[in-house]
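For this depiction, one protein chain was excluded, whereas all remaining protein chains were kept in their positions.
== subunit A ==
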């Protein structure tokens, strides 16, 4: 009897030990979780609110009148109540103007051209500065801004890949249903034409001076730059 009781007790002990160790093993394997985790809620203060500088300062810095700045700001604040535009919002806004195709890539490049300080968000000052150049600036300024747009990595030179990306992004905005049908190498041909025109010394990259020179030679481009004079 005693032997049986002892055997029983040992058996009990053995089983208990086996069970506990198997639970621990499962916990280590990550199948079950025995520790008590405190899940901390991280309150991300993402509500960044930005207020622009005063109206007088902006008027002095840009070529817009007070009224025009007011209209611009009202529109800006309507779409972005927090005062800054991030890339997603920018892409959404821009995409609304081009329902046929995909405007996201071109909007991406545009955003980086607007975001001069590379902070990832465009404030009203950046917005208005860029618009001032584009709508009211001199030809030189406009061309420089465009060069900056094309120069994706901002190294001061435009190479074929960058141009290819830009042109591809523009063609993407056209969408699928075009006349004539968009072929695969149409963007590449377009880029080749562009480089032939712009790259004076045929070294495969376009510098700012080459760009300025070539554009000023081309009547069409000069005329088109004046197109949006009275947009406001």
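Rule of thumb we're sticking to: a contact is a pair of C-beta atoms (placed from the backbone, for glycine too) under 8 Å apart; a residue touches a chain by one contact, two chains touch by 3 or more; residues count from 1.
Just so it is clear, contacts and distances are computed from a predicted model.
Candidate names were "Large ribosomal subunit protein mL43", "Potassium voltage-gated channel subfamily D member 3", "Pyridoxal phosphate-dependent transferase" or "AP complex subunit beta", and the UniProt protein name of the unshown chain is "Potassium voltage-gated channel subfamily D member 3". Think of the hidden chain as still there; on subunit A it touches residues 4, 7-9, 11-12, 15-16, 19, 67, 71-72, 74-76, 78-79, 93-94, 96-100, 106, 109-110, 113, 127, 130-131, 134-135, 142-143, 145-146, 149-150, 166-167, 170-171, 173-183, 186, 189-190, 192-194, 196-198, 211, 215, 220-221, 223-225, 227-228, 230-232.
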